[in-house]
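Of the protein chains in this complex, all but one are displayed in their positions.
Right after this comes subunit A.
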Amino acid sequence: MAAGFKTVEPLEYYRRFLKENCRPDGRELGEFRTTTVNIGSISTADGSALVKLGNTTVICGIKAEFAAPPTDAPDKGYVVPNVDLPPLCSSRFRSGPPGEEAQVASQFIADVIENSQVLQKEDLCISPGKLAWVLYCDLICLDYDGNILDACTFALLAALKNVQLPEVTINEETALAEVNLKKKSFLNIRTHPVATSFAVFDDTLLIVDPTGEEEHLATGTLTVVMDEEGKLCCLHKPGGSGLTGAKLQDCMSRAVTRHKEVKKLMDEVMKSMKPK
C-alpha cells in the first residue's frame, strides 16, 4: 500500500517522513550516507580512487602526460578534469556527446580545482616554456543515486593524493626528456576542498546529501565547498527556491562538520596505504 501511495503521490509520501524529521531510508535530515573510499585500485593509472556515497559510486583515474606549457604562462602545467555520466549509471542518460549534467559537473570540478588551489600549477612544470605535466582527471560515475558533486570532489581529492609522478630530466645534448620510473614522488596537495550538498524542500526545509529521488522532488539544490581553514572555495546554487542569509549560515556550519568527517576518513586511508 505504501508503494502504491509512493508512486501516485511521491511528494506527499515524502512530506509525511519530513514531518517526523526523518527520511525514507531512516536518515536524519542532517545525516550523510555511509562513505567508503578505495585508493589505488587502477594499476594502469598514475593515481586513482573509488568513492561510494551510499549507492552513488564515482571512480576517478588520473593520467599524467607531457605537454608544452601555455604561452601566456610558461611555468605552469595543466589539470584537465572530465566528468562522464554514462548510460550505465542511470536510465536518464543516453549514449553520445556529454549531456548538460555532465558538462555542468565538469565545469564545477574545474572551478573547484581553480578556486581552492588544491595544487600549484607551477609544481607541474618540468622545464619552463618547453615541457610540463598535464594531469587528465577522468571521473566516471558507475551508479547515480544523487549527490554526484560531493562524490566527484572527494574522488578527485583522494586520487590526487594517490598520484605519483616520476622524475623527469631534460638531456642537454639530445634535448629529450628522460623519465626515471624508479624514482617517484607524490604531488604537493596544499588544501583539502570538501563539498557538501543540500536539497531545498518546499522553500523552507534543507536536507543534506540528497538521494536521486530526493533531488528529483526538491525545489532547489545548494553545494558548498569548504577547505580546512573554513574558507569557501565555491558556493554553487543553481537557481531553485530562495534562501535567506540565516539558512545559509546553517549550511556553513554543517559543511564545517562534514569537512572534519571527510578529513578523518582521508587520513585513515592514507595511513593504511603508506607501508608499500
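To be clear about the criterion, contacts are C-beta pairs under 8 Å (C-beta built on N, C-alpha and C of every residue); 3 or more make two chains touch, one makes a residue touch a chain; residues count from 1.
Everything below uses one rule, namely that contacts and distances are computed from a predicted model.
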| item | value |
| --- | --- |
| Name under which UniProt lists the unshown chain, selected from "Eukaryotic translation initiation factor 5A", "Exosome complex component RRP46", "Septin" or "Phosphatidylinositol glycan anchor biosynthesis class S" | "Exosome complex component RRP46" |
| Sole residue of A:Gln107, A:Thr169, A:Ser185 or A:Thr257 that reaches the chain not shown, by the stated touch rule | A:Gln107 |
| Which of A:Asn171, A:Thr244 or A:Ser272 contacts the chain that the document leaves out | A:Thr244 |
| Contacts of subunit A with the absent chain, listed as residue ranges | 100, 103-104, 106-108, 111, 114-117, 219-220, 227, 230-245, 248-249, 252 |
